[in-house]
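And then subunit A:
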Amino acid sequence: MFSLEGITNTVHEWLNNHFSPTLALLTEFVLVGVAAIALFALLGLGLVWMERKVAAVMQIRLGPNRVGPKGIFQTTADTLKLIMKEGLTPDGADKFLFNLAPYIVMIVAMLILAPIAFAKNFQIWDINIGVLYLSAVSSLSVIGVLMAGWASNNKYSLLGAMRSGAQIVSYELSAGLSVISIVVMTGSLSINDIILSQQNGWWIFKGHIPAFISFVIFIIAVTAETNRAPFDLAEAESELTAGFHTEYSGMKFALFFLAEYINIFIVCAIGATLFFGGWMPLHIGHWEGFNHVMDYIPSSIWFFGKTIGLIFLIMWFRWTFPRLRIDQLLNLEWKYLLPISMFNLILMTIVAIMGWHF
Partner candidate 1 sequence: MSAIQILFWFLSGLALVSAIMVLISKNPVHSVLWLVMVFFAISGHYILMNAQFLAIVNLIVYAGAIMVLFLFVIMLMNLDKTSDPQKNWWMKLAGVISGGCLLMEMATLVRQAAEMKEKTVMMKEGSIGLIGNLGKLLFSDYVVPFEISSVLFLSAMVGAVVIGKKN
Partner candidate 2 sequence: MNAIIFSALAGVVMMFSGIFTKNTSIITNVARVALAVLIAVNLLDTYGGWMIAVDTKNLLSFNKFGFFFNTILFVATFLFFVLSGRDIEKVGSYTAEYYALIFFSLCGIAVLTSFNNLLMMFLGVEIMSIPLYILTGADKKNLKSNEASLKYFLMGSFSTGIMLMGITLVYGATGNFNLPPISSAVTGAVVSDSIIGPLGLLLIFVSLCFKVSAAPFHFWTPDVYDGAPSVFTSFMATIIKAAGFFAFIKLFEERSSDLRVSWKIIMPVIIIATLLAGNITAVFQQSVKRMLAYSSIAQAGFMLFVVYANNNSIGKEGILLYAAAYSLATIGIFAILIRMKDYTFNGYNGLAKKEPFIAAVNTILLLSLAGIPLTAGFFAKYYMLAAAINAGGKSVLWLVVIAVLFAAVSVYYYFRVIQAMYFKEGDAEVENVNNRFKFGLLIIAALIISIGILPSVLLNWFYF
């Protein structure tokens, strides 16, 4: 049976047999880094293509179809174009911050990758406060965005960055609360423990209605946090041209673009992990035979399948809901989502204490 765990173990053993432990460790660091960057590149290419194809399907048209079969190399071509373009720095810009910002956004996206479990026993760092780590690091991307918007010396950029910042900071609260409601059920902050606790069913099924409510809130909040439509005020084309990255071009623009898709992937991966068991196959209570059959599907397939399913959901939003106004957006968070998620958390705590979940 195919498993990523087998590959890593083989590599680990081979390295340790042939080199000293320190060198092996260093090599592993490098390998992890290379793998992460490769994953980023692949995800970026894949997700952009997916977005365009999904949009095309929603609008009953073909979408990219010239470069490669079904236009699959379209994004590769686009990326090559962007790499070859000149990276301009506006005249009145704060040069240092302007050039630093895309890297900060990128680095933050990479850091969030650390505690995510891609498959059974396939995780870069099983930190014991994984969930908190996720929300801490993801809140840092705001700084990169604000930096980019301010350093551009452009009012559209600044306004876009402000909107984006306000949005991320406020929606982070309800995203955090819905994450915590799963933590309440599990009793652990470690990603690995959360996944293992879903061995006899995913939380979205086991946690009754509160879990479902927190899933809905989570998905709304992360859509807003990643500045996706219908919450894409930060880059509302009709108002702000392109938002905080108006002034960026070439590779730096590509980095922002990439980071956006990476962030979508990451939040969907978190959602899949918390509510749909991550790499845990679909298990139902005591149906031993069924569970056994499900185990034959490799865990990495489960993880990526669920994540891509959620990504599809978020892309679907984009073509379904009209864009909100900024005051509607903030009202939605502070007057509806936040109180609901607080009450939901209390409900969840009661469920957890009384042991009403399965």
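Note that a residue touches a chain if its C-beta (ideal position, glycine included) is under 8 Å from a C-beta of that chain, and two chains touch if they have at least 3 such contacts; residues count from 1.
Here is how the candidates were picked: all candidates are chains of the complex that A comes from, given by their letters.
Bear in mind that the values here come from a model prediction, so they are computed numbers and not experimental data.
One candidate from 1 or 2 touches subunit A in this complex, that being 1.
Across the complex, candidate 1 is touched by residues 94, 97, 127-129, 132-133, 135-137, 139-140, 142-143, 146-147, 149-150, 158, 161-162, 165-166, 169, 172, 189 of subunit A.
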